[in-house]
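Structure below; questions to follow.
With one protein chain withheld, the remaining protein chains of the complex are depicted in position.
Letters A and B mark the chains as written, and numbering starts fresh at 1 in each.
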Amino acid sequence: MTIGLAHYLVLAAALFIIGLIGLTIRKNIIVLFMCVELMLNSANLTILAYARQFNDSDFHAAALFVMVIAAAEAALGLALVVAMFRYRGTADSTKLTLLKG
Amino acid sequence: MHQINMNFINLIPLFPLLGAIFCFALRDKKPSILCGITASLMVFLSFVSSTASVFALSGAASPAGTETVIVSNNFTWISAGDLKIGCDLMFDRLSAVMLFVVTFVGFLIHIYSIGYMIHDKDSNRFFSYLNLFVFFMIILVTAKNLVLMFVGWEGVGLCSYLLISFWWSDPANAAAGRKAFITNRIGDFAFLSAIFILYWLYKSCGFETGFDFIKLAENFKALSAALPSSGFVVIVDLVCVLLFIGASGKSAQIPLYVWLPDAMAGPTPVSALIHAATMVTAGVYMCVRLGFLFAASALALKIIAFTGVLTAVFAAVIAMAQTDIKKVLAYSTVSQLGFMFIAVGCGAFTSAIFHLATHAFFKSLLFLGAGSVIHSLAGEQDIMKMGGLRKLIPGTFTTFFIGVYAISGLPLMSGFFSKDEILLYSFAGPHSSAIFYALATLASFLTSLYMHRLLFLVFYGSFRGDAKKYGHIHESPAIMTVPLYILAFFSIFSGFIVFFKSLNFKTLLASYQSAIAAANISHSSEYSVMGIALTAAFAGLIAAYKFYISSNDYLSKINNAFAAFIKIQENKFYIDELYDLIIISPLKSVSIFLHKIIDVKFIDDYIVGGTVRGFKYINSALSDAQSGRVQGYLSAMAAGLAVMTVYVLYNSIR
Partner (left out) sequence: MPMLISSAVFYIFAILSVISAILTVSVSNPVKSAVSMIFCLFCLAIIYFTLGAHFAGIIQILVYAGAIMVLFLFVIMLLEKRNNESFDDIISAPKIISLVLAVILLTALSAALAASTGHSGVFPAAAESFGTLKAVGSSIFKKYIFVFEALSALILVAIAGVTLLSAKNSEGDNK
């Protein structure tokens, strides 16, 4: 039984969908951020799997860049969460309905 | 036709428009003489620029045998596919005559209005409308194409409506305005239909005219050659008859004349300017402008002449029995317009315009004189409560006398020359007919009769009104009488224009008239027609004198003998009631049905209400979706992603 590209891609898809489901059902905003990280990781996994497929180290650079962006996003997002928690006293996403039409 | 470009003719309509805007901006301010002076000045400037255009026109060299026209191609107004309609003006000799009448008479009436309207709290608004009217009238007269002319046509209708119901707080005045507007719509509908048919006619033969009068006329011959003659005649007949229905709405001919007498509800200067001198003659002007079309339709000319002669006699008979001084003049206007249409119908376009011009002078003179009388008597309009005013208001009397003299066609007055020409052409013109001539002469006799009746009842005899009022009768101020003198001067002398060959009046419309074979009129018939016309006019004068001055016996005898007829006559032959019965009542019941059943039940409740309810439902559903929960939106996105993935997959497997 050999492991090929498809296996990695299926694993990436599974992680992505788990993250997506988490995003839709969880209420705690911090957990929501973790779900986003999960999805970013699944993207990274896809990039690295293709790097192996095409034998190209440039893809690794792309994966590293994704991690940088994820770090920036986590830092900013968590700062926002803290600010919001101070302002509204909650980290529950269902209480944030300013977009209500 | 030789065209020269001169953009300064745009100034002619521009001045009154500026005046209208200026006065309208001040409509809520305290009325002052400023608006009146500005409005008058604007019309005067317009008069000056049209006079300058006349000099430019006569000074321009033109190739032999062609007529020169000043044009101003401003911009493309409507562009739809191949159809391009410009907002262009033209100035030829026909426009020159009309512009002279509109701006000069308009200027005098503006001056007169300053005196007449000075005490009205809305006089600023009045001058704004009056200037707007002059603007639209100039557009109508100088338009280079039929569609722009229609704009002016509708514009003067609008101003007419605004001015008739100027004192709108009285419901009767507002109703009179509506009546004028709605009656005119019938004519305008026919006019528009004619425009559409014309477009179709020229387009189907591949002529791109943009409704330009010059191109329409130039291509007309080629058009008649391109189509089978029988079908062509039918279409041209149809177009001309529709155009004439349009003209008869604006120019108050049978059966659409009913609005004009009611239009006297407006201020008297309005009656003089719009409902005597200018707007009501627009129909005649339109027929002459499109003379090349009418010349090709013998049927339409016959209908026009017949309608004209019928209107002339019918309105004159009604005028005999009216007791309101302005109503008498209104029916007189209808009757005189009938004369103009007789001229058109007999192919004498120049005579029609000639009579139009002279009529503008003496009829506006008469209306302004009537306004002066009403002003002197503090609003009294019933001629049965007047009498003996000759000595009290001598200025008004003199000018009114000249006006009556002119309209009756007594010798050497303008009305004598112009009416004589019409009678001559109805007797010996290219489309003449004995019956037209006989009836026209009868109308001429009646004109003299009822005008002298008016003169004698108002100015002769003894005062029949309230004795207390008698002491307060006073002559109008100079600002009102001076325009009367000027108009009186033109009422006397404008007829002599026929003697000045150098002014070229006879060939005023050479290019339009060339279509009609020049009539060979012998001198003997010319003199005999003149003699009969004079006899008719003097007979009217003598009859009126017998009835209303020398003794009242004749009158009472006649009144007794024809009591029933006179009752009918006083009630204008019950035409309004007839229209009410056969047109308005059925329309009303249909309207009520449409309102109650179709509009309220069906449209309002089911269609409009149903739409509203449906949207409300959808709205609340969509509103629920807008919960503001971002995660809900995300779920929807995920669902969309799933659908798309499945779809792509399904497609790729298949």
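Things to note:
Simple rule for what comes next: a residue touches a chain if its C-beta (ideal position, glycine included) is under 8 Å from a C-beta of that chain, and two chains touch if they have at least 3 such contacts.
Small disclaimer: the values here were computed from a predicted structure and weren't measured.
Although it is not drawn, the missing chain touches A, B when the whole complex is taken into account.
Subunit B residues in contact with the hidden partner, per the touch definition given at the top, are 631-632, 635, 638-639, 641-642, 645-646, 648-649, 652-653. Across the interface with the omitted chain, subunit A contributes residues 1-11, 13-15, 17-22, 24-28, 30-31, 33-35, 37-38, 41, 44-45, 48-49, 51-53, 55, 57-58, 60-61, 63-65, 67-76, 78-83, 85-87, 91-92.
Assume only the chains that are shown with their structure count from here on.
Residues 622-623, 625-631, 634-635, 638 of subunit B touch subunit A in their complex.
In the complex of the two chains, the subunit A residues touching subunit B come out as 20, 23-25, 93-94, 96-101.
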